[in-house]
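Missing here: one protein chain of the complex. Every other protein chain is in place.
Which chain is which? They are A, B and C, in the order written, and residues in each are numbered from 1.
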């Protein structure tokens, strides 16, 4: 199934892109599953997603935990802790 | 000795004047002494100065207690508790 | 560094911009009091009122970082919707700006010589001092020494 992956701030810069549609196996249909799927690409993906303490995840604009389920068409964003205002 | 007496808000309205130079005997040269001196005029003066819980006093722009001394030329203001802003 | 007691209206943006010139300024907290539904006349004590406000501000400056400030209080006849009072505090840190602004407002209500006469349909009457305001001012006294709140 396909989900839309968004990256922000230093994650976006290190990967060199801000959005990608990713086809994931059904076995990867949680936030944690998607993360492992992307880390298996190695390189910057492996690096930026390995320390979940400094990576936050939102699914369809709501903050999501590792065990949150994913559905086709979901928008999944990875970003660092926020530093607004 | 002479002091300048100012009245504000409902005190000013009830006396019907806002400022008066008052000549007080040396024996009345404290805030309390001035107050008693003015109360002896009777009428509205007696009324408005009889309940010191609802009358505040300032001498030369600083809040003053009953035993504060007065000197010639002092500006003594009587007014109700403030209700600003 | 402005304290003004005036009958004229004021403009919040103008005052905030005036106090934000310091390059260390990161936070400006401000407060505007507005006349609710009853027309009123505000009386003050020229000279003493300005001095009382300056003392309040200096007390705030011993407790929090205040880079610049504007305090304006109007007197005279005011209609519903009119602005009455402005307190604006510029600081490097938002917690200091908020605390100083709220502290000054609480004290303005209880320490500055202003008297409010409300013009009700059934007649005018002087407003009595409210205990809630004294309580709001008193809670600052329980801060035993100048302190800074959690800040950024």
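By definition in this document, contacts are C-beta pairs under 8 Å (C-beta built on N, C-alpha and C of every residue); 3 or more make two chains touch, one makes a residue touch a chain.
Being a predicted model, the structure only gives us computed values, none of them experimental.
Every visible chain touched by the undisplayed chain in the complete complex is listed here: A, C. With the whole complex as reference, residues 6, 8-10, 12, 58, 61, 77, 79-85 of chain A touch the missing chain.
Listed here are the chain C residues that touch the chain not shown: 11-14, 16, 20-21, 23-37, 80-81, 92, 94-95, 97-98, 101-102, 105, 109, 130, 132-133, 135-136, 139, 150-152.
Just so it is clear, only the chains that are shown with their structure count from here on.
Per-chain CA centroids place chain A at a distance of 74 Å from chain B.
If you average the CA atoms of chain B and of chain C, the two centres end up 27 Å from each other.
The distance from the centre of chain A to the centre of chain C, with each centre set as the mean of the Cα atoms, comes to 48 Å.
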